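And then chain A:
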Amino acid sequence: MTEQIIMAGFGGQGVMSMGQLLAYAGMLEGKNVSWLPSYGPEMRGGTANCCVIISDDMVGSPIVTQATAVIALNKPSLDKFEDTVVPGGLLFINSSLVDRKSVRDDIQVYYIPANEEADRLGNSKVANSVMLGAYLARAGSSVTPESVIEALKKVLGSSKQDLIPLNEKALKRGAELINE
Partner candidate 1 sequence: MAIVFKKPESLTDNPFHYCPGCTHGIVHRLIAEVMDELNIRQDTIGVAPVGCAVFAYDYFNCDMQEAAHGRAPAVATGIKRVHPDKVVFTYQGDGDLASIGAAEIVHAANRGEKITTIFINNAIYGMTGGQMAPTTLLGQVTVTSPYGRQAETEGYPIRMSEMLATLAGVAYIERVSVHDIKHINQAKKAIRKAFEYQIAGKGFTMVEVLSTCPTNWGMTPVESLEWVKDRMIPYYPLGVKKEAE
Partner candidate 2 sequence: MSKVLMKGNEAIAEAAIQAGCRYFFGYPITPQNEIPAYMAKRLPMVGGCFLQAESEVAAINMVYGAAGAGARVMTSSSSPGISLKQEGISYIAGAELPCLIVNIVRGGPGLGGIQPAQSDYFQAVKGGGHGDYHLIVLAPSTIQEMVDLVQEGFDIADQYRNPVMILGDGMLGQMMEPVEFKERKPRQLPPKDWATTGWKGDRPRAVINSLFIDPQVLEEHVQRIYKKYEAIKANETKVECYNCEDAEIIVSAYGTTARIVRSVIELAAKEGIKVGLIRPITLWPFPADTFSSWVERDHVKAFLTVEMSMGQMVEDVTLSVGGRKPSYFYGRTGGMVPNPFDILDEIKKIRGGNR
């Protein structure tokens, strides 16, 4: 099985770290993984996206052109990547910042008010974790939320370990929203 995911949003929304976390968690599960960022001259505020592949086989091209899932944290990302979802694939839209619906009828679309939910949890910065939680709950992903938390522990420095409970809650909230 191969999961090919595109995550996209504004710079600063935590798109890159969400992707790294997922890749790291995939690695902890013993999968072959790759994480590929877009990179450009703008250091802040531009659009950011990354491709994550989680596979039982060796990862060939790290570029995702036919996504099994797209996670769009803002409208430009939805506009750019909506078409790349394969038929039957998944599209996660951050409905807090995206005011339109998907035009696709051959895929499964989920609208997650990630920013509102993150604010409710007390920190708008965990909107990315809410989205990731939704993905993990719905994707039939080979990655479990437990692995993501495990990865988070390794990725965050010792000084930032206090952020883990909050992210754990955010992941859980994302999963609940999918199942509601």
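These made the cut because all candidates are chains of the complex that A comes from, given by their letters.
The working rule: a contact is a pair of C-beta atoms (placed from the backbone, for glycine too) under 8 Å apart; a residue touches a chain by one contact, two chains touch by 3 or more; residues count from 1.
Every value quoted in this text rests on a predicted model; they were computed, and no experiment measured them.
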Q. Chain A in this complex: which of 1 or 2 touches it?
A. 2
Q) Given the complex with candidate 2, which residues does chain A contribute to the contact? A) 20, 23-24, 27, 32-37, 39-41, 58-63, 65
